[in-house]
Every structure is written in C-alpha cells, then in structure tokens.
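Starting off with a structure, shown below.
Apart from one protein chain that is not included, each protein chain of the complex appears where it belongs.
Labels run A and B following the written order; every chain starts at residue 1.
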Amino acid sequence: MIDTTLDGSGAASAAPARAGYRFRRRSRALRRAFPYLLVAPAVCFLLMITLYPGAYAIYQSLFYVKFNTWQFVGLDNYRDLFADREFWAALWNTLVIGGTALILECALALLIAYYAYRDPWVKGWRIIFLVPMLFMPSAVAFIWKLAFMDGRVISDLLMRIGLIESNIGWTSSVWLSRLTLIIADVWQWTPFLFIIFVAALQGQDEEIEEAARLDGASWPAIFWNISLPMMRPVIAVAVVLRGIDITTMFANVFIMTRGTPGGSTETISYFIYRIGFKTFNFGYASAASFVMLVITLVAAQFVVKRAFRSGRD
Amino acid sequence: MASQRRSKGESLILRYFVLGGWALFCLVPVLWFLSIGLRPRTEIITPQPIYMPTFSLDAWHMIWKDWPMGYYLRNSVLAILGSVAIDLVLAIPAAYSLARYRYRGREDIGFYILSTRMMAPAIVAIPIFFLFKSMNLLDTVWALMLIYAAINLSVVTWIIRSYMLDIPKELEDAARTDGASDLRILWEIIIPAILPGIITAGVIGGIFAINEFLFTLLIASTKSAYTMSVALANFTGGSDGVIYNAIALVAFIAFVPVFLVVVAIQKHLSRGLTMGAVKG
Partner (left out) sequence: MRISGKLSRRSLLKGGSALGLSAIGASWGGRLLAASQLPDPQSVLDDISISKYVRADYRDLYGMSDDKPIWDKSKDWIRTADWEAVRSQLSGTTVRFAIGAADQESAAEALAPFEALSGIKVELVPIPDDSFYDKAIAEFISGNASFDALQFFSPWLGDFAAPGFLAPLDDYAAKWKLPLDDFYDTYRLNYGYFNGQMYGIPFDCDIQMVHLRKSLVEEVLGGPIDKWNSVPSYDELIRLSAELNGKKAGVAGVGLLGARGFWSTYTWEHIAAQAGMVLFDENWEPVFNGDAGMKGMDTLLALSKNAIEGFAGAGWGENRAAWLGGQVATNISWQDSGTQAMRPDQSQIVDDFVTIYEPRIDGGRFAPPNIAGSTSCVAANSQNPEGAFLMLAFLTTSSIMAMNEANANGVAPGYKSVLNNPNLQEVSQPAEVWAKSLEYAWCAPRLPGMFEMEQAIGNEINRALVGQITGKEALENATATVRNIMDRNGFYGGQPPVDYAAVAPGLWIGEGKALPF
C-alpha cells in the first residue's frame, strides 16, 4: 500500500544483463553514463531555479541596492536581519499559523476519514469534500475575506445565534486575525489530507480488522490501535507535504490580512515579498531569502528524507 | 471493497452528523459565493449581509465586456499545457533513470529533485525575477511555462517514478531479449503501461500551475501574461475597489474544468497528491 523507497522491486542495474543490440555496441563509458544522461535535463532545469537563485541571493545580500548603485555593505544586511523584530516575528507567525492549521487539518481529516471509509457512499463524500480544494487559493482567500471582514457574514451569523453583540474586528486582534487565515486554510486543505487518509484506510487489510472485530474490539478501538499505527508512514508523508505548502503560505496573507494587525499575520513569504517588492530593498530581501534557503535545505535533509524513507524497513 | 466493510456497533447518527456537517461546511461557503457572483454590486457590502439578493448578471457581462477574460483564459491554458509538456519531457526519462537503474548518487539525485518541492516561491522570487528580466521574458507566457514547469517537476517526476516501479521487470526483459534498446523499451512498453500515472501527474501539475500566485504576480503585468489566478487580483486594484461579484464568477469559471478533470481521475488522486508514496 505504501511505497516510499527508492529501491523498487523492479529496479534494474545500470547494465541490464541482456542489453539491447544498439546499446551493446556502444562504449562502456556511455553505458555507465546513460542513467545520468536520462536524469540530467531535469536536474539542470531544477538547478536553474535553485542553484542560480541561491548564488544570486548570496551575492546580492552583500549590497545595499539603490538603483544602479550596488553599495557593498558586507554582512550588514544579515546583522540587521537578525536584529529585525519583523523578521523573527514573521518566522514565529509562520510557525504558529502553519502549525495550528496543520494540527487541525490532520485531526479533522482523520475524523472524517474514519467515518467515511466504511461508508457505502464514500465516493460521493469524496467528491463533495474535494470541492474546496479545487478552487484557486486566491479565490478562497477572497471568499473568506468577504465572509469575515468586508461582508461581515460570520459576525452577522454569530450575532443571530446570540453569541456576540456587535461585529467582530477580525483584523484588530492578533489571534482572531490568525484565526481567519487558519480557517481559510483548514477549509481548503483538509480535503487534501482526507483524500490521502481515506485511500490509506481503504487499502488496509480488511482481515486484520475483521479478526479484531471477532475478538470483540469496538471500531474506535480498532481504528486507534490497529488502523492508525499502520497508517503512520502515510500520515508522515501527507503531513510533510502539507507542511511544506503551509510554510510557504502567501496568497491568503496577501489578500486577507497583509500582515495586519501590526505584522502578527505576516508570514515569511509575505515578509520577503514586502521587503523586496514594496520597499525595493533588494539586498535585504535577498539576505532573508538566503537564510530561508538554508533553513529549507536543512529541513529537506532531515524531515522530507525521513518521511519518504520511513516505509523502507 | 470499502462498502462491504460492516459498521456494526457504531452509531450511524454520529457518522452522518459528522460527514453531513463537514459536507455543509464545504458546500455552504461555495454556494454563498456563487450567490455573490449572481447579485448586483450594491448588494455585496452592506451594513448587514443580504442573504436573499436580487438576481443579476452584471458581473457576468462585466467580466467579458470590460476585461480581457479571453486572454486570461488563453494564458492560463497555454501556460499550463506548456508547463505540463515540459515537465513530461523532462520527468519521464528522469523517472525512468531513478526507477530502473542502479548507480552512484541515485538516491541523492532523487532527493534533490524531491527537495525542490520545498522551495518557498518567495525565496527564489527575486533572483528569478531578475533572471527573467535579463532574458527579456517578463510578462510573457513563456516565462510562466518555465516557472510552472520548474515548480512541478519534482511532483511529476516522483509520481511517474512510482508508477514505473509497479511494472514487472519481466515485461522489459522480454523486450530486451528481442533486442530492443532501452529508449525503445521506455517508449514502447513503459510509457503505454503507465499512461494513467502520466495523466495523473499531468493533472496534479496542472492544478498546482493554475493555483500558482506569487510568481505569476511578479512575472505578469498585462493581459499578455495574466492568468486566471492573478486576474482575480485585478478586480481589487483599480478605481472601482474590490469587485467581489466578478471575483466570484472568475473563481467558478476556473473551478468547473478542474473539478471535471479531477473527478475523472479520482481513483489516482491520492497517489498523485502524495507524489506516488501512497497507492490508493
């Protein structure tokens, strides 16, 4: 059901035992180089968007960029960055908003997957639950901006059921403002995890469950003690993928809050965008980009590799 | 299979309460947003929300008459098809190499490709912006194709690789005995066998491309490169303020084809979304 290894069963060696006619006539060197040649175009293309920007960011981050004059300032941009309240706030906001959304999404997706996977209409549920995910993220941001803020719909509904007495100032409160971003994210992306979890649950061996049933275990107990542990690798992969997207959250911030109040909803992506393209301080934005690049690469080494390898042994 | 699982000992009421509740949570905002698209502008932002609006096609007429919506659609379609094509050309050989050969550095290369998925657009946005500027590609669909292709290459490669691993080796061996070259095996045996995987990879890549916002915002500046995703931002900047009914309709115009395509490949969706790690 899960395959996260690189050593798939079908992998052949670089020199297949019975290499093809034309292939056999070529030189040994070419034969050895062949798999590299196959993968090279993709790698080169990707280097263009990673290596080149990385090098560029490092170089530019050493300058104060003002029009055509690049004034060399050494590591000043980094010194300023590490002393910049807004930079640390952006990192923290990304962690808090993303972390909360991810935990909620995971819990909700497991809950509805638990109820859905044994339901006879699971296919129908899947299609319905998919709907939010298939809207453009920028459209989703507008839906919730209108519902929470400009159109006052959420406040109005809460007033109608008597929970509050006046319109809520979502953008004035740190946590309410973050909450709007979290709800928008949960609404759109819980289906992502749900689809994966349901597939994983459906793929599990029914007989194990049946055996547990016969032993008198309840469904919640079976889910908790048997299904869930078996799903761990899947959950890891799904959470890592979702976590990656959450940490790069941009459109919701850009459209809904723009960092209000006081920067408490400014994510790191929005921070870099704002410094670079709203105040045109490119050297400084590059310094922030480079720091993020390092964090990303470190995280990629540990988190992603582990998650995608977890099914191996 | 799932439908055969019995659900004795569990409250059906609770189950349908949860599933029904979530379905409402998913659909009510969508239907409400549709009603926004079909009402006059003056009934959207009011002291108290209006739940029973006047029906109006103002926005529908506006987006086609006052805005180059045809260009936005064209740009989206071209950029997405172009980027998926680039991805498939690059990813199929790469996936074949990762799935079928054993060589030094293979794991590192595979994980390098995977790790590019982690790159936040904002991190590389500034250099990419200057790169495209120096190539004179700003505000062109070509730039969008290239950048979408780059963003999605990791996903597409890993999905295709996962499907390739499923193909029994015997199939290839038989062909090799007949003297077929590796490239011919790839073209004549592997690709036809994993066609569903290739389509899934293309669709997933296409969806990510439609959704892409930041790069498009930076690269595109006029109707010659604006896509549906960034066109939405257009309804907010001008002297007319935020035009929500137009935004709603554009959102639905982009939603419908995506929804149809995804329903068609539903079976492969979970595998695609996990880059092949979960076989649904």
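In this section, a contact is a pair of C-beta atoms (placed from the backbone, for glycine too) under 8 Å apart; a residue touches a chain by one contact, two chains touch by 3 or more.
From a predicted model like this one, the values you see are computed outputs, not experimental measurements.
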item	value
Of B:Arg41, B:Arg106, B:Arg161 or B:Arg271, the residue in touch with the unshown chain	B:Arg41
Touch residues of subunit B, complete complex, unshown partner	41-42, 44-48, 66-68, 129, 133, 138-139, 217-218, 220-224, 234, 236-242
Residues belonging to subunit A that touch the chain removed from view	64, 66-68, 86, 149-150, 152, 155, 166-174, 177, 257-264, 277-281
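Please note the rule applied: only the chains that are shown with their structure count from here on.
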item	value
Mean-CA-position distance for subunit B and subunit A (Å)	14
Subunit B contact footprint on subunit A (complex, rising order)	1-4, 6, 8-14, 16, 18-23, 32, 34-36, 38-39, 41-43, 45-46, 48-50, 52-54, 56-57, 60, 108, 111-112, 115-120, 122-123, 125-132, 134-139, 142-144, 146-147, 150-153, 156, 187, 191-192, 195-196, 198-200, 202-203, 206, 209, 213, 218-219, 234, 237-238, 241, 244, 247-248, 250-251, 254-255, 268-273, 276-277, 282, 285-286, 289, 292-293, 296-297, 299-301, 304-305, 308, 311
In the complex with subunit A, residue positions of subunit B that touch it	1-10, 14-15, 18-19, 22-23, 25-27, 29-30, 32-33, 36, 44-45, 48-49, 89-91, 93-94, 96-103, 106-107, 109-128, 130-131, 147, 149-151, 153-154, 157, 162, 164-169, 172-173, 176-177, 179-182, 184-185, 207, 210-211, 213-214, 218, 228-230, 232-233, 236, 242, 244, 247-248, 250-251, 254-255, 258-259, 262-263, 266, 269-271, 273-280
